[in-house]
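Below you'll find the structure I mean.
The complex is shown incomplete by one protein chain, all other protein chains being positioned as in the whole.
Let's look at chain A:
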Amino acid sequence: MRRFLDVTYGVAYRSTKKVAVNPQLLLPSLIFPLFFFVAFAGGLSSVGNVPGFDFPSGYTAFQFVFVLLQASAFGGVFTGFGIAGDFENGFSRRLMLAAPSRLGILAGYALGAMIRAATVGVLLFVVAIISGMQIDGSGVDLFGLVVLALLVNLTASMWSAGVAMRLRSIQAGPVMQLPVFLILFLAPVYVPLDLLAGWIEAVAHINPVTPLIEGGRDLISGSDFQPLLVFGIAIGLGALFLAWAVRGVRSAERAG
């Protein structure tokens, strides 16, 4: 177990050290959500006045939750890009050679992704608070929102790690990114679920990301929250894609 933790720490150390000395590496996972936040919360703020929009903490907080979860998810996807890059340039062999248990490598990538997601999340919180976001949830609610964001990050990083370890090429980037992009934007992004209509409403109803976004909005606004449903789905998705990633590690081992 100690060796597993050594490997996990080593891989996470590398990822964190790279970001610490090359902060520009955070830009892709920060710029996109910030753009959405500024564009939606600023440009679409009048959506908050639409009849039927009854989110108590205002449109900025409503959008912030989506942007936070989006940043967490994209941060996870970028971890997959990094893994694919490691396979292309041979660095993954260094890790595979040194690790008694190769699952420690996966855990290290996941931990590194969470540290980066937490950093981006803090920056987003700062920007949102400066822009006047109203937070009505308690400290416990906010902690719940952070845990939810980290679970989304874990799920996305395990999804993309599974793809990266199977395809072992940076050209697999669109395969990692596109499904995450689609599933996020087929959820109630701009307005509550009740205000959606047509096919997008039908899709949003069965989209597993919808309860996560709505649950996050409940947390930031201090509204009634269904922890079993929201965390159940988040943990379930995380476990599903963890299994997918573990099988990806085995696939990479077989391929050499």
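Criterion: contacts are C-beta pairs under 8 Å (C-beta built on N, C-alpha and C of every residue); 3 or more make two chains touch, one makes a residue touch a chain; residues count from 1.
The rule we apply is simple: contacts and distances are computed from a predicted model.
**Student:** Which of the following names does UniProt give to the chain that is not shown: "RsbT co-antagonist protein RsbR", "Cytochrome c oxidase subunit 2A", "PBS lyase" or "ATP-binding cassette domain-containing protein"?
**Tutor:** The record for the missing subunit names the protein "ATP-binding cassette domain-containing protein".
**Student:** Tell me, which residues in chain A touch the chain that this view leaves out?
**Tutor:** 2-3, 6-7, 9-11, 13-14, 17-18, 21-22, 89-101, 253-256
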